[in-house]
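Okay, so here's the structure we're looking at.
A single protein chain has been omitted from the complex, and every remaining protein chain is retained in its original position.
Note that the chains are named A and B in the order they appear, and that numbering of residues resets to 1 at the start of each chain.
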Amino acid sequence: MARVFNWQIDREMSYWYPEARPKKQFAAVFDVNKCIACQTCTLACKTTWTSGKGQEYMLWNNVETKPYGFYPLGWDVKLLEQLGPQRWKNGRYEGRTVFEAAEAGTRVLGWRPSAPDYANPNVGEDDCAGQPIEKGAQLEVPHLTWFFYLARICNHCTYPACLASCPRAAIYKRPEDGIVLVDQGRCRGYQECVRACPYKKVFYNPMTGTSEKCIACFPKIEKGEQPQCFVSCIGKIRMAGWISRPEAARPENPIDYLVHVRKVALPLFPQFGLEPNVYYIPPIHAPRPFLRQMFGPGADHAVEVYRAAADDPDLAGLLALFGSTAQIVPRWRREGDTVVGLGEDSAEIVRVPLREPAYIRAAFDAAYGVQRTNVP
Amino acid sequence: MKGEFRELARAVQCRARRRAPALRGCAVGAWFLAGIFAACERPPAGPPAEITAVYRPAVPDGPEDSAWQTAPAFPATLILQDMVEPRLLEKSTPEVRVQAIADGKRIAFRLEWADETRDDLPGVGRFSDGCAVQLPARFERDVPAPQMGEPGRPVEITYWRAAWQAALDGREDSIKALYPGAAVDHYPFQAPSLKPGSDAQREMELRYALARALGNPMAGPRQRAVEDLVAEGPGTLRRSSQQFSTGRGVRTATGWAAVLSRPLPAWLKPGGRAQVAFAVWQGSHEETGGRKMRSVWFPLHLQGGPQAPEKRGGNP
Partner (left out) sequence: MKANGLTRREFLQVTSAAGLGAFVASAARAWGLDAADNPLAHYPDRAWENAYRDLWQFDSTFTFLCAPNDTHNCILNAYVRSGVVTRIGPTMRYGEATDLEGNRASHRWDPRVCQKGLALTRRFYGDRRLRHCVVRAGYKKWVDAGFPRGQDGRPPAEYFNRARDEWVRVTHEEAADIVAAALENIARTYSGEEGARRLRAQGYDEETIAATKGAGTQVLKFRGGMPLLGLTRVFGLYRMANSMALLDAKVRGVGPDEALGGRGFDNYSWHTDLPPGHPMVTGQQTVEFDLSAVEHAKVVVVWGMNWVTTKMPDVHWLTEARVKGTKVIVVACEYSATSSKADEAIVVRPGTTSALALGLAHVILREKLYDGDYVRRWTDLPILVRMDTLKYLRAAEVFGTPPEPLRNQTRVLTAEEKPPAPAMQREILIPEKLRAEWGDFVWWDRAAGAPRRLTRDEVGAHSGVGDALLEGAVEVALQDGKKVRCRPVFDLVREYAAHFDPRTVEEMTWAPAEAVERLAREIAAHPGSTLFAVGMGPNQFFNNDNKDRDIFLLAALTGNVGKIGGNVGSYAGNYRVALFNGVPQYINENPFDLELDPAKPARPRMYWKPESAHYYNHEDHPLRVGNRLLTGSTHMPTPTKALWFANANSILGNVKWHYNTVVNALPRIELIAVQEWWWSTSCEWADVVFAVDSWAELKYPDISASVTNPFITVFPRTPLPRIFDTRGDIEVLALVGRKLAERTGDSRFRDCWRFVEEGRVDVYLQRILDFSACARGYRFLDLEEKAKRGIPALLLARTYPKAVGYEQVHESRPWYTKSGRLEFYREEDEFIEAGENLPVHREPVDSTFYEPNVIIAPPHEAIRPKGPADYGVAVSDVSGETRQGRNVVMPWSAARQSRHPLAADGYRFIFHTPKYRHGAHTMPIDTDMVAVLFGPFGDIYRHDRRTPYVAEGYVDINPEDARDLGVEDGDYVWIDSDPADRPFRGWQNNERDYRFSRLLCRARYYPGTPRGVTRMWFNMYGATPGSVEGQATRPDGLAKNPRTNYQAMFRAGSHQSATRSWLKPTWMTDSLVRKELFGQAIGKGFLPDVHCPTGAPREAIVKIAKAEPGGLGGKGLWRPAAIGLRPRYESEAMKQYLRGEFVADDESQQGGKA
């Protein structure tokens, strides 16, 4: 074991390999408040990457309704239970990570799903928790009856549990973009990674005898394009980009701005210790204890910042940029009522208004001798 | 025994060097227990002290072959693989009954062991029963570490897997063979506008089975139930450039019986001696890769062929 630093838990921790950060780290922000669970992302991924035999059950991208939705069944509850209650103090995690809690004979604390755990991939869809609806009701934020949608892909972690657990070292992190891959040529299907990944985002393919996982659409990333699940996201909840370490954050980088500057986007289960690189803007209507359990102690701050966005044109503006282009937007700026997405070279990629304008046409279009009407 | 101690220690250290200091203590401890086991489980008398590969004009290719009835059996004790993560901590298969027959060109091992459940269906969280025979890649005074060899001192492994056997015995290469209820509407490579069996259609099918496209031996389709492997220490296992082994396993009343046959190593001549090790996996026990029951090295004595009438007993 080596000692590595994980900024999300604000401390050193043990990991199977010594710390080695990629030149660039792929990262993403998902705005849970905008997710509609339409599953377009799921199908975009499915039809692109997992349409083969043995992959039928496999959803590299899935969307589940929290708290009763799971894919696979109970993935997070089971691990939280294995880990037991843990604590944070002043934003520092004082509990044990999955590496520190590993059982004898293993490198990572984990569990093995079975085929039936992957059945019912949308179990709990729209099932609510909290106060049950008996008759009529009136709810205000935070909702006493609640659920929210959680879209999940591989987190392309800085400290991947899959990578640590592979006896063959057939899983690696690409130095140029931090994308984590399972070498399909060398994998022997031991399923150690399936057991180890706390997010259960590595899948065993019984027809090829290998384990497979989200590749962050690297063939697209290499061309500066956002992954399939991002481009097809009609909720416009997603933005892909590059994240810096906290001390090197650049406000003109959309991901840095949301994660490091405004601290409105948070990692998923940071306490697991993997330093995951998909960051979530937490749902403002869900109970805070649940949000802290899932997104860490920053949840309260993130919710308050988001709820104040009406008077925060930068934040509201940047959110309007989500899903407006197929390209990766490494830089951005706001120009009054317009938000602009820029390339590394500052060339303009896309420009959108904060508020879609209204146009009023002439009642009679003399050029064509016709009445333009809303009641034709 | 001494030799084995030295090699083991070296293996452990080399793992420790390459991994993290934390590992050393436990691994050494683990080896120590293993050593004791190996020692204790050598009863003074009774079963033979070595595995004898008897001579027959031709090696049998199946476990049911009558030739085996006259071949001496050796009870090879199995121990936990608890040297390197992922380790097996709970004992399963206690021993494997080993017989060997050689014909001057090939040597066949018949392994028989108890296993209540037949696990030959691949799937998520499902693991296949299997077994393996390991020989040093070359002749040396002392043998490399029994757990997958060690850097610069490769071992050759013949690996048999129940799931592969089932595929060869006729299980269809389709998801319905694994999940009979499966109902899949569409695979791009089965679009009716593609002529079934045409190059374009096959290309497309491979494209959607990456591991197959890459020729990963795990990916199938299978032609043999066994695979030849080479390793120079844990984590280095790779497919051997020569795929010369054959094998077949069958379900017995109490478990499995499998024959694994390979050409005699160049350095192993009739009448000669070698060391051989074994491993067994029980799928129902979630044994896979390093999570296995394995053995220490056992001496193997190769009976001479007809032209070289063999000497009885003793070392050369």
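The working rule: a residue touches a chain if its C-beta (ideal position, glycine included) is under 8 Å from a C-beta of that chain, and two chains touch if they have at least 3 such contacts.
Quick caveat: nothing in here was measured; it's all calculated off a predicted structure.
Asks: Out of A:K24, A:R107 or A:H143, point to the residue that touches the absent chain in the complete complex.
Replies: Final answer for the missing-chain contact: A:H143.
Asks: Looking at the whole complex, which of B:E90, B:E140 or B:E203 touches the chain that is not displayed?
Replies: Touching the chain that is not displayed is residue B:E203.
Asks: For chain B, which residues lie in contact with the unshown chain of the complex?
Replies: 18, 151, 167-168, 172-176, 179-186, 188-194, 196-197, 199-208, 210, 212-217, 220-223, 232-233, 235-236, 238-239, 241
What we mean here is this: only the chains that are shown with their structure count from here on.
Asks: At what distance in angstrom does the C-alpha mean of chain B lie from that of chain A?
Replies: Comparing mean C-alpha positions, chain B is 42 Å from chain A.
Asks: Which stretch or stretches of chain A touch chain B in the complex?
Replies: So the residues of chain A in touch with chain B come to 1-2, 14, 16, 51-57, 104-107, 112-115, 117-118, 165, 167-169, 184-192, 194, 203-210, 212.
Asks: Write out the stretch or stretches of chain B touching chain A in their complex.
Replies: 19-20, 22-23, 82, 84-89, 122-127, 173-175, 178-179, 182, 184, 186-188, 208-212, 214-216, 218-220, 234-235, 237, 286, 288-291
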